[in-house]
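Complex shown without one protein chain; remaining protein chains in place.
For clarity, chains are labelled A and B in written order, and residue numbers in each chain start from 1.
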Amino acid sequence: MNDGFVRQLWHYLALIFLALLALAPIWVMIATSFKDDVLVQDGKPLWFFFAPTLENYQYIVTRGKFDRYLTNSVIVGAASTAITLLLGGFCAYALARTDFRGRTLMANSTLLVRMVPPAVLAVPAFAFVTFSGVKSDLAVLTFFYTALNLPFAIWLLFGFYKQIPVELEEAAIVDGATSLQVFFRVLLPLMKSGYAVAAIFTFRIAWNEFILALLLTGRTTRTLPVGAAGFITDTGVEWGRIMAMGTLIVIPPLLFTFFAARQIIAGMTAGAVKG
Amino acid sequence: MKGLIAKGLLAAGALALTTGLAVADPYEKYRGTTIVVSWPALSHFKKAEELVAEFTEETGIEVEIDALQYLKLRDRQLLEMSKDEGEYDVVSWVVMWKGEYVSKGLLTPLSQFYTSGSLVDPSYDLNDVADAYLQNGGVVGGTKGYMPGKSGAMYGVPFGAETSILAYRKDIFEEQGLEVPKTYDELRDVMAKLHEAGIPALTSRGKTGHQVTAAWLLHLAPLGGKIFDENWNPVINSPEAVEAAQVLREVAQTGPKGIPTFGFGEAAAAFLQGEAAMHLDTLKIAAMSRDPKLSKIDGKVGYALHPVGSRCGSETGGFAAGIPANAPNKEAAFLFLQYITSKKGDQRMVELGGDPVRISTLQNNADKFDEYSVVAEQLPCADPDWRPLIPEWNELNIDVLGQALTEVITTDKPIQPIMDAANEKARAIMEREGYYVWQ
Partner (left out) sequence: MSEISQKPRFEPGAFTPYAFIMPAIVVMMGGLLYPVVMAFYLSFYDWEIGRKLADAPFVSFDHFVRMVADPQVWEVLWVTIRFGFWTITIEMTLGVALALLLEKPIRGASIFRTIFILPLMVSPVVVGLIWRYLFDARIGWINYYLGVWFGIEPQVWLGDPQLAFFAIVFTDIWQWTPFIFIIVIAGLQALPSEVVEASTIDGANWYQQIFLVKLPMIKSILVIALLMRLIDVFRGLEVMLIMTGGGPGRSTELLSLHIYNRAFDTQQLGYASAISVLLIAIVFGISTVILTMANPMKSKSDV
């Protein structure tokens, strides 16, 4: 009994220590975002007790074009997520439910293109924007993010569709429903959590991505990460402002994590554990 | 043409007569236009935002500034300028890019505006703009194709242009009983003495790539070195070039900690925060040292000429601004350029804490700012061929020199072999690009 208690105590202490390690750098960012330049340049770590200031946030909101970057990020994130879920959902459904020519090839190549490194996309994407004359950077970015996310979304949703008994659909078909009706009326409601996981992962990629956004967006179309990197200026890094920007960028992923940690873990382990 | 101008004058005269006071507003036609300006996130340009606001107020032309870290500017500008219609009306380039921009046909020759009577401000006085700045930043032509000279044409006006001067801490030098170095021997001596006294001597850029090469180039020219001989053979392993590398190593050893991570901003910050006794780089440091937000050393800084080695040779750098060939609002852009570099604009830049480009401004303010007389004296030494602005320079600058010089400042290995190896690589690049087929 006593032995078990000590053990459990150690267990907790170890977990708390690890949790602090994971959290500390994020907290450093948040704390720094509330410091003025004098405190930052002083170089003394102040974790909690200092005179907080909002001037960094004030600056990025009033003069840092934060609203523009935020709008762009939201547009690209929402659009690419919606399109990914729609197209990826159709594709996963068909793959999970039918047997057709080229299915294995299709499954394999889906996983293969999932691995394409963004650095490889960079130059061709840049070439495409230069010569295609496409006017909207955001549309191009949405397109590439959708493509980047589709393989994983298909992989993930495929697993969820497989778990739904076919009998449900058969019953609907017997009642005279069409394929589309089956898809939207019967399957979608059951797939809610699957789509939620896929949405979180897709949105996260679009929200956080930097390289393609840096290359493909201009003055009016920059997304938040690109805007944040803009505070690395020629007169040094503006730490307070950049940390404030970083804090704001991190908010949505943090919210997702707190409200949907279970789904995120399901998504992360989907590839490894199920295989 | 003449007739047009005459008509315009008549019209203006008539207007002046009827209203009884002001002449016609040359900005009238462009009121409400928005022009987009791409320039770097350097101190001078941050100060210029105030001048831009005044421009808008006076002319009714709206300006949106897109400020980026200067090494990121070029990709962005090239991308915009190679589209059918670009976003930028004014671009500001580091002088070393001008050859590339012009050879790719991306800029508008400014002559077309100077022939338009309704745009040119008669009081502008182009000849008053420091010739070294104008030639190095704005004129492209000459036998090497990237230098001013015969067949040169004007594509830009200097704004935020610079050369290198020595800035030093008067208080530290006095305390240590040191003379301000005039030659490289004296400079090295001072560095050693300061280091012995436990004071970080000379701050410097040193980040891998462009930055460390720029730091080395600062010493290469005065020590008599070059990148190429007359036949495009690289000579970066010459005794002069190796000596420049040796100086750079000594700078890194006796200077503030962290030089291998310093870009321009970090190097300047070390000096401005009082963590180094000298700064030998752009004259921009002077205005920055007077800015309480950036500097803790206002009033303690003295200025001197860039020390001389075998010759006097100071940096040719900084920025000039021009108008892309695909700019949507070229005429308004020209009015903007003219405004910010006019006598009045130049004076305002000085008042706002920026750097002037005009001789008259330097003269008029010489009493106020110590460095202006030094700058005026330094300018004739600015070396227009400070770095070879050929397309291959990118690769040499970043991949070859940027790597070799990092090795110089982060290791104790003998320098000659490092520079020999770099020279081999440079030669291979030139050969690959077909430079020696005429030999």
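Throughout what follows, contacts are C-beta pairs under 8 Å (C-beta built on N, C-alpha and C of every residue); 3 or more make two chains touch, one makes a residue touch a chain.
In this text the structure is predicted, and so the values were computed from the model without any measurement.
Between the chain not shown and the residues A:91, A:138, A:199 or A:216, the one that touches is A:91. Residues of subunit A in contact with the chain left out of this view: 8, 11-12, 14-15, 18-19, 21-23, 25-26, 28-29, 32, 40-45, 83, 87-88, 90-91, 93-95, 97-100, 103-104, 106-108, 110-128, 130-131, 143-144, 146-148, 150-151, 154-155, 158-159, 162, 165-167, 169-170, 173, 179, 182, 204, 207-208, 210-211, 215, 225, 228-229, 232, 237, 239, 242-243, 246, 249-250, 253-254, 256-258, 261-262, 264-265, 268-275. In the full complex, the hidden chain is touched by subunit B at residues 75, 78-79, 81-82, 100-101, 104, 106, 206-209, 257-261, 275, 391, 394-395, 397-399, 403, 406-407, 410, 432.
Assume only the chains that are shown with their structure count from here on.
Residues of subunit B touching subunit A in their complex: 36, 38, 40-43, 46, 64, 66-70, 75-76, 79-80, 82-84, 87, 263-266, 268-269, 273, 288, 293-294.
Across the interface of their complex, subunit B is touched by residues 37, 41, 126, 129-130, 133, 215, 218-220, 230, 232-237 of subunit A.
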